[in-house]
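Removed: one protein chain of the complex. Kept in place: all other protein chains.
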Amino acid sequence: MALTLQQIARLVQGELAGDGAIEIRGLAKIEEAGPGELTFLSNPKYFKHLDTTRASAVLIPAGLDSPSDRAVIRTANPYLAFLLVLREFSPPKALLPPGIHPTAVLGESVRLGRGVALGAHVVVGNGCRIGDDTVLMPGVVLGDDVSVGSHCVIHAQVSIRERVRVGDRVVIHDGTVVGSDGFGFVFEGGVYQKIPQTGTVVIEDDVEIGANTAIDRATLGETRIRKGVKLDNLIQIAHNCTIGEHSAIAAQAGISGSTQVGRLVRIGGQAGFAGHTTVGDSAIVGAQSGIDKDVPPGVMVSGSPAQSHREELRRQAATRQVPELLKEIKRLRQRIEALEKEIKKAC
Amino acid sequence: MALTLQQIARLVQGELAGDGAIEIRGLAKIEEAGPGELTFLSNPKYFKHLDTTRASAVLIPAGLDSPSDRAVIRTANPYLAFLLVLREFSPPKALLPPGIHPTAVLGESVRLGRGVALGAHVVVGNGCRIGDDTVLMPGVVLGDDVSVGSHCVIHAQVSIRERVRVGDRVVIHDGTVVGSDGFGFVFEGGVYQKIPQTGTVVIEDDVEIGANTAIDRATLGETRIRKGVKLDNLIQIAHNCTIGEHSAIAAQAGISGSTQVGRLVRIGGQAGFAGHTTVGDSAIVGAQSGIDKDVPPGVMVSGSPAQSHREELRRQAATRQVPELLKEIKRLRQRIEALEKEIKKAC
Partner (left out) sequence: MALTLQQIARLVQGELAGDGAIEIRGLAKIEEAGPGELTFLSNPKYFKHLDTTRASAVLIPAGLDSPSDRAVIRTANPYLAFLLVLREFSPPKALLPPGIHPTAVLGESVRLGRGVALGAHVVVGNGCRIGDDTVLMPGVVLGDDVSVGSHCVIHAQVSIRERVRVGDRVVIHDGTVVGSDGFGFVFEGGVYQKIPQTGTVVIEDDVEIGANTAIDRATLGETRIRKGVKLDNLIQIAHNCTIGEHSAIAAQAGISGSTQVGRLVRIGGQAGFAGHTTVGDSAIVGAQSGIDKDVPPGVMVSGSPAQSHREELRRQAATRQVPELLKEIKRLRQRIEALEKEIKKAC
């Protein structure tokens, strides 16, 4: 596949400086790009590479100068432009052709849509429903009565437990578990008694979930991951949580039981939650934060225990001054002692 | 299935106010319960729902007032009461019927108890023993010479490595790994040389382990998870650890090599351990703590590095005052300077 620079400039609605007939056959990072490839500049840290890159053309920010002999396309957002071109060059490719691998095992009363692909050693429980064009990669296991919508990709060795419902256009990466029992026990008679986890998990449309993440079923009712949510790898979502529409959670964050996360929230990596808290719409939770109370809408919080990001930065700056403070207080004490002696002498 | 309120009041040893003939056919959270359903109130945060819930009856704390037209059952611990009823309504259900799926692969000299269920694509290594009524869900892999007791449920895609021993009534959720090599290397000749991990893991009776957790085998001897321990998802248990009886560990905690955790210990989510430390019986380790020295029995610790929870709360409160402190010290310095001038002038 190849596109001319003129075609690319039109695609990204950018301004071309250079030969529009140049053919681009691939994309690469600026340090690695070679002849026939397009690259981009967005982070000023990398601007120095503009003179030396071997790329045939570069997407650059509007207003940035460039060597006269280098073909460039100027746009407001070169990274977004790069993404648009990248999509042209890498149309989603079927990971598996439609069809049921002979080693796949299907339970009773399974209903499959058109174009479904079931890989080697896939196991589909009794009563499952799978929508059109959905792909289950090798080793995926669906428990009984699971439903998966259409145009989903469930990667290798994902386990989706009994009765979980998954919407359309959902992507789940390898090794993730959806619907394991919530961590619910009561201490009674000197031992932990298990609280039956009789609820389920609902994953709405357009959700993407990373690798080796765990999402527990509700004790009663549902754990719910709403439309458009993006979850990274190795995340813990405990029983009875709700993650609101179009929220994004980075790797290794841990969302404790019954946490209610609003819409358009962003949660940093390794953040933790105390359980039964609420995070308002459009809030931002910093990486490694420890959330022990509700987060209001639109606020950025950080630290452990978390407070407003501004206060946390003040706290961090101030505590770094404490060693110096200890010395200053010693000096002040000495000056007060000197004054006390002088006063005594004077009076 | 249905129980009358009178039957339920007797079951939970509670005091019924309302019509004992009312039939309950299910349970739900107070916001979601409808006619024919029972719910409970325990957290004062939710008391406001008592007037508006559509539930047919509510388990409430002894001493709490209620609208006269609402059927309620008063008990000392409504949540525990709810649990007892929940168990009546959800008796443990077999996930798989007994029998060996034709796609399961069994090694040589395998001994299976009565009523064992092996799901699709299960792999059982040479010399394994599996006790009565134990269920291995699809895709479980047992290495050679593994023993699993009776009445266990090993969920999909769990890997139990060679020579690991698992007791009776153990539940292990999907994707968990038991018996991977400990992280043991010595730096020698400019590279890391592997220390053979020749020990094993022992999981005692009545243990439950969450999803995608990892428990490493010992370098020598055993990593041991004692009777009744409950582990959540995504936990790391390193080589040569012991977790004492009836201790509970929340998600994403990381227990480093040779840590000895006592009985009845509770460890919060994302807590970390420095290795070779000891946690005394009945200690409590707060979420996100960093344990770098022994924790005495019965103590609650938190913070990173961890200290007694009381001191940690004092430290947190105090450090939040540091920005104000900096200003106060500046003011004191000015007052001292003023005094020094006055003294000079006076004398």
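Note that the chains take the letters A and B in the order they are written out, and that residue 1 is the start of every chain.
Everything that follows uses one rule, which is that a contact is a pair of C-beta atoms (placed from the backbone, for glycine too) under 8 Å apart; a residue touches a chain by one contact, two chains touch by 3 or more.
Since this is a predicted model, take the numbers as computed values, not measurements.
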Options B:Pro35, B:Gly63, B:Pro97 or B:Gly190, residue touching the unrepresented chain: B:Gly190
Contacting the left-out chain in the complete assembly, out of A:Glu208, A:Asp281 or A:Glu311: A:Glu208
Options A:Gly36, A:Gly115 or A:Gly269, residue touching the unrepresented chain: A:Gly269
Full-complex contact with the absent chain, from B:Lys29, B:Arg161, B:Arg224 or B:His246: B:Arg161
Touching residues on subunit B - with respect to the absent chain: 103, 105, 121, 123, 139, 141, 143, 157, 159, 161-162, 175-177, 180-181, 183, 185-186, 188, 190-196, 198, 212-214, 216, 220-221, 234, 236, 238, 252, 254, 256, 270, 272, 274, 276, 290, 304-305, 307, 311, 314-315, 317-319, 321-322, 325, 328-329, 332, 335-336, 339, 342-343, 346
Hidden partner chain, residues of subunit A it touches: 27-29, 32, 79-80, 83, 86-87, 89-90, 92, 95, 101, 103, 119-121, 137-139, 155-157, 171, 173-175, 206, 208, 210-212, 228, 230, 232-234, 246, 248, 250-252, 269-270, 287-288, 304, 316, 319-320, 322-323, 325-326, 329, 332-333, 336, 339-340, 343, 346-347
